[in-house]
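All protein chains of the complex are present and in place, except for one that has been dropped.
Let's turn to chain A:
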Amino acid sequence: MNIVVCVKQVPDTATERKLRSDDKTLDRDAADGVINELCEYAVEEALLLKEAHGGEVTVLTMGPSKATDTIRKALAMGADKAVHLVDDALHGSDALSTSYAMAQTLKTIGFDVVILGSESTDARTGLLAAMLAERLGVPQLTQANKVDIDGTAIAIQRLTDYGHDKVEASLPAVVSVVEKINEPRYPSFKGIMAAKKKPVQTLGIAEAGIDASQVGLAGAWSEVVDFAAAPPRAAGTIVTDQGDGGTGAAEFLASKKFI
């Protein structure tokens, strides 16, 4: 089985994340890049599927050169090889352009199942998996907290607001996984060393069949008009409980008409 797991490098949440003042895109130099946490669950699920059904796990990343750190992390966990879609023309791509570029690349490299995390911790749009399913014309099996494959049949549990749906389809398919579907493994020392020797193929847009006019800042379907640091919240009233802390809080709620 040809399993492709999409991973994204995101700015570390623990550092200060910024937009660039010049073109209003994410400032990728201002913060440390780390693998998007939800992508780790996707990598783990890809590895579990390979262990159960055989095949190969390919890591696919779109991002600048420094995203190789994130690729190495996924390879160290146990993925077999990687494809890095990297091109200056991709800078500033929005969700639509990104899904277009990723879909073109997936068509180029081929897949039986594509696995993603349900969203990234930076943009948090949660759009990519659904957009890829639409563009590739394959079943959308998203928000999964359980994935089962049997031959070409695939079934997932899709988390919903009311519980979950049991969903069935046939491969090829796009799967997105939610947090806690599994426990992502830590790369072993052996895994980290082995990752350095695993093949990473670099693709530019032309090689991936991507039309330059459909990607990047100029190709985007949406724009940031302006942005500003959020004003700090007005300082609140902080009291130390002297035995009447709960009553005081109730007073406050009453003053705000919550009770």
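By our rule, contacts are C-beta pairs under 8 Å (C-beta built on N, C-alpha and C of every residue); 3 or more make two chains touch, one makes a residue touch a chain; residues count from 1.
As a working rule, contacts and distances are computed from a predicted model.
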UniProt lists the protein of the undisplayed chain, choosing from "Electron transfer flavoprotein alpha subunit", "Amino acid ABC transporter permease", "DNA-binding protein" or "LLM class flavin-dependent oxidoreductase", as "Electron transfer flavoprotein alpha subunit"
Which of A:8, A:50 or A:158 touches the missing chain? It is A:158
On chain A, the omitted chain is touched by residues 13-14, 16-19, 37-38, 94-96, 99, 118, 121-131, 133-135, 137-143, 158-170, 173, 179-180, 220-230, 233-234, 236-241, 243-250, 252-254, 256, 258-259
